[in-house]
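Submitted below is the structure of interest, expressed as structure tokens.
Of the protein chains in this complex, all but one are displayed in their positions.
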Amino acid sequence: MTTGNAQPLRITVWNEFVHERRDPLPRELYPDGMHAGFAAAIRAHLAVDVTVRCATLDEPEHGLSESVLRATDVLTWWGHCAHDAVADEVVERVAAHVLAGMGLLVLHSGHYSKLFRRLMGTECSLRWRNEDDRELVWSVNPGHPICEGVPSPFVIAKHEMYGEYFDIPQPDDLVFISSFSGGEVFRSGCCFRRGKGRIFYFSPGDQDYPIYHDANVRRVIANAVRWCAPSSTAHQAPPTGRSDVGWYLRNDAPEETE
Amino acid sequence: MTTGNAQPLRITVWNEFVHERRDPLPRELYPDGMHAGFAAAIRAHLAVDVTVRCATLDEPEHGLSESVLRATDVLTWWGHCAHDAVADEVVERVAAHVLAGMGLLVLHSGHYSKLFRRLMGTECSLRWRNEDDRELVWSVNPGHPICEGVPSPFVIAKHEMYGEYFDIPQPDDLVFISSFSGGEVFRSGCCFRRGKGRIFYFSPGDQDYPIYHDANVRRVIANAVRWCAPSSTAHQAPPTGRSDVGWYLRNDAPEETE
Amino acid sequence: MTTGNAQPLRITVWNEFVHERRDPLPRELYPDGMHAGFAAAIRAHLAVDVTVRCATLDEPEHGLSESVLRATDVLTWWGHCAHDAVADEVVERVAAHVLAGMGLLVLHSGHYSKLFRRLMGTECSLRWRNEDDRELVWSVNPGHPICEGVPSPFVIAKHEMYGEYFDIPQPDDLVFISSFSGGEVFRSGCCFRRGKGRIFYFSPGDQDYPIYHDANVRRVIANAVRWCAPSSTAHQAPPTGRSDVGWYLRNDAPEETE
Partner (left out) sequence: MTTGNAQPLRITVWNEFVHERRDPLPRELYPDGMHAGFAAAIRAHLAVDVTVRCATLDEPEHGLSESVLRATDVLTWWGHCAHDAVADEVVERVAAHVLAGMGLLVLHSGHYSKLFRRLMGTECSLRWRNEDDRELVWSVNPGHPICEGVPSPFVIAKHEMYGEYFDIPQPDDLVFISSFSGGEVFRSGCCFRRGKGRIFYFSPGDQDYPIYHDANVRRVIANAVRWCAPSSTAHQAPPTGRSDVGWYLRNDAPEETE
């Protein structure tokens, strides 16, 4: 949520971009990479100005230098087969920015990314099956801004099944639960607050399905990006350390009458 | 959870007891009333001593006098067609005991009871369908004592569908999510803490199905009764009201060395 | 949080307005009623257009008719000595609108209002003392939009002490904790989601102190009003009731490619 600042919301879309260059089906579905689709969805749906940049695994520092992160309000993350290839140093840098206020949207197999596991502190493991299950995405939090403009349920005709037990901390806010034709359930839309940052995990998004062309999925991504946005453009970790008695009295004028 | 007090855990099983005396199918499934089944399940599974009494709608004060409640550690509640017939005065009395520490287990259609709605503050509405859906009850909190000894998922071959959006506050702890053959999902096992009391809502339990003969359902009920049990046998609301400066210094000896 | 809708945010400020007309000190501090101060603070700080109306206890239906509520995005509530005078019928009407999406900001002694207790389901009791304690309001959720532009802690030089145990459900989000010179603590800024509505309870605000002239308190009130605002201008309770198998397939076209 922005403060009404005239500055556009600054989004960085991070994508592993391995499958779309290596495997026939993803390449056909996402010829410019999945990140192109995210960027388009975000621009189309947000009611505020946005600037969107993309970054991929194979760039220097995976495209996530300190200056890029400092100029990012919300980072989106999609990865699947190359989690281990992400440098620990970059993971720590990104995590620090999230704790200092940068928003983070983690998609699908990003549940196993070093970054998401680093921030959750749990295994983030789950059950899965790739056999064209029908997925129904149900809202269990109908007033939540991430649900805005999206029916409940919305139908994903064919998708990979993700099933419980999903080893995450209990979400601060549970927004979606999915069911699959095989009977499994999954907490598919989960909000977390860590430090000053907001994190949203959204499970739909296997690279072998045209998920990111789905209107409802694109709407959720745009809503989530806006929800993740920090109040302040500067990522500033909260102050800590040794504090004198009455330190707070030096800064504050208690009775500013208006 | 008891304190290890040698006293047995004192359970009161409250049942509307209308359907089993009026409608053929419930009468056949539960000839002694559903409460007889709950009592048996509770006695069979708890590893601590229990005393179980039953109370029904048609008794004076619905069997829930002040002295009965004072002698109850955990109350279980099943109602369906006669929620309106429960006296407001009794509802307030029971709610006060819950806030003062008495545990409460609410089952199935009890979601629409005056008592549950009074304690939740929301509508507690939901979707439903009575067409022999298969229900799968999944644990999303595998370390929780209510899940102990129960597989995930466990299968209820035929049951009434309850579907989201279930208008409850976000549970303090979400334990079970159910899926139904029709594709719906439902937060079927929900823990709440209100005042000093513990509340567990568990959705399986339509009167036209042999649900309360199911071993897994009976095990969950017993686990939940134990989880709901207060630490202290006396229901005592926390102190409130006007408080002098340093009132707490009169009672406490700060440095009791051992 | 608005959707970027060009419509102004519609606020209704409800005030008991008894003390300011009856007692010397409140009358001196708030000659036009506390509601005048709230309205001014809200207009001054919100970065979006607002329209603010006021309503008081002594108006017909306490100024909270069905049409007023339908035209309200966020309702603020201050009451103290006349909670019992609020008609049950009006309380139910307001509660229904909150569950259907209207935001609610409850201030100070409003913790004992029929409305807040109805929505919380608990006693909402607390300890108190009116002896000019110094209050420090600390943020425990520094990224939260309600904290925006407000130092942590901010100082209220003299105020009524509110102390734990505050009998509320655990907040969905705890934003502020206050300490008092007498040593007491209090969860003074609490977010709750109920149905589709957002509720914020904020404790500073005794009528014998110039609290609502304090710049930080006014900023929090404005931030909270914006946070409480619903995504949609229409208050619509979520659908419930009997649902056919596959009912959701009649409305949804699964693969809307863009």
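For this structure, a couple of remarks:
When the chains are written out, they are named A, B and C in that same order, and each has its own residue count from 1.
Going forward, a contact is a pair of C-beta atoms (placed from the backbone, for glycine too) under 8 Å apart; a residue touches a chain by one contact, two chains touch by 3 or more.
All of these numbers come straight from a predicted model, not from anything done at the bench.
Screening C:V52, C:V150 or C:I177 against the full complex identifies C:I177 as the residue touching the chain left out. By the touch criterion stated above, the residues of subunit B touching the omitted chain are 1, 3-4, 40-41, 44, 47-48, 101, 136, 141-145, 147-148, 151, 153-157, 172-173, 193, 195-198, 210, 213-216, 218, 230-232, 238, 248-249, 251-252, 254-258. Summarising the interface, subunit A meets the missing chain with residues 95, 99, 118-123, 125-129, 131, 161, 163, 165, 167, 169-170, 172, 182-184, 192-195, 237-246, 248. Along subunit C, the points of touch with the absent chain fall at residues 134, 136, 138-142, 152-153, 163-166, 170, 173-174, 177-179, 181, 183-185, 187.
Basically, only the chains that are shown with their structure count from here on.
When chain centres are taken as C-alpha averages, the shortest distance to the whole-protein C-alpha average belongs to C.
The two copies, subunit A and subunit C, are related by a rotation of 180°, based on C-alpha atoms and rounded to the nearest 5. Although subunit A and subunit B carry the same sequence, what matters here is overlap: shared residue numbers make up over half of all numbers found at their interface.
Seen from the C-alpha centroid of subunit B, the farthest chain centroid is that of A. In whole angstrom, the spacing between the mean C-alpha positions of subunit A and subunit C is 30. In subunit C, the residues that touch at least two other chains are 172, 193, 195, 238, 248.
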